[in-house]
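Take a look at the structure set out below.
Removed: one protein chain of the complex. Kept in place: all other protein chains.
== chain A ==
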Amino acid sequence: MAPGVRGDLRDSALPSLNSPSVEGDAIKVYVRVRPPSEGTVLTDGDPGLCLSVLSSNTIRLHSKPEPKIFTFDYVANMETTQESVFSSVAKSVVESCMNGYNGTIFAYGQTGSGKTFTMMGPSDSDNFTHSLRGVIPRSFEYLFFLIEREKEKAGSGKSFLCKCSFIEIYNEQIFDLLDSASAGLFLREHIKKGVFVDGAVEQVLSSAAEAYQVLTMGWRNRRVASTSMNRESSRSHAVFTITVESMEKNNEIVNIRSSLLNLVDLAGSERQKDTHTEGLRLKEAGNINRSLSCLGQVITALVDVGNGKQRHICYRDSKLTFLLRDSLGGNAKTCIIANVHPGSRCFGETLSTLNFAQRAKLIKNKAVVNEDTQGNVS
């Protein structure tokens, strides 16, 4: 594709598009502090909060003896609106997605810290029109808004194809949320297309409303669990993926661009057993199992430390990290929204969430525009 064409796309009314490449490719980390639910402050005693937002990118955790200060790309305090979270976090990811980059938005945090509210919006309501709707519905709207505008501008020369899939990873097994009858699915790799879920249903989308319908339908199939500690906690990771393909005809040359947008709602971080986030806990041997099922993980950790020597580790990463490998230190625009609950009872989990977010900031991504030129200039 001629460089000029891309230049046009950038210059036209989307000035913010220039910023991603200037800012570099480190993963963006946003922290959002939810307000405590009503009555919490009273029961927690005064001053019931374990943290305070100092500025739009620093947060202080009241740890003892020394308070800790964390710096992130953006810190949203309790008053921050859904709209402002969307514009500061997701907007630029959706825009780069239109330009052929892969993008991923994660919500991370303890159960009850507001992940679902941030990503989806308030439960039990029609989120798609609700003023409190979350990042995902807003991303849909914005994506299709951009597509429509692009189409109008380019006329018949340019066409778009959007497809989506929605899967869930539970107990290291993959389920298709768009086809509740399907059994466990598998991850495979394609030399041209990267990692994909073999056999997952792909639904063609033509509007934001349609995308939203697919999302709500799939959401209902998610697995949740309740314990006496947590009223409701999601035990699975949900990954909603939109593939945006654009085709542009320019004389005899056809430019095809494709990009993925992954919207991820992670399982409550306090229950995550198989990612690197869990800190120091020991893995238990099952009481009945003959095997010490995690010995391998311990040995793997030992080998991991081994100084740059050639070695092979028999245990692959978890399904989630494998699926999103591109988003973690791979080749995409990625941002993480770390959700925290400010109550002092959540101090431990909040600290570990902030530590995780701090580590995530160190991951660097390198985004490359995916362009494929077909046809001859003959």
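By our rule, contacts are C-beta pairs under 8 Å (C-beta built on N, C-alpha and C of every residue); 3 or more make two chains touch, one makes a residue touch a chain; residues count from 1.
Simple rule for what comes next: contacts and distances are computed from a predicted model.
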*Protein name, per the UniProt record, of whichever chain is missing from view ("NADH dehydrogenase subunit 2", "tRNA (adenine(58)-N(1))-methyltransferase non-catalytic subunit TRM6", "KIF-binding protein" or "Trafficking protein particle complex subunit")*: "KIF-binding protein"
*Determine which one of A:N102, A:S165 or A:N255 touches the chain that has been left out.*
A:N102
_Touch with the omitted chain, as defined above, among A:V195, A:A209 or A:I253_ = A:V195
*Hey, which chain A residues sit against the chain that's not shown?*
3, 21, 102, 188-195, 198, 223-229, 235, 279-285, 287-288, 290-293, 295-296, 298-303, 305-307, 309-315, 326, 330-331, 364, 366-370
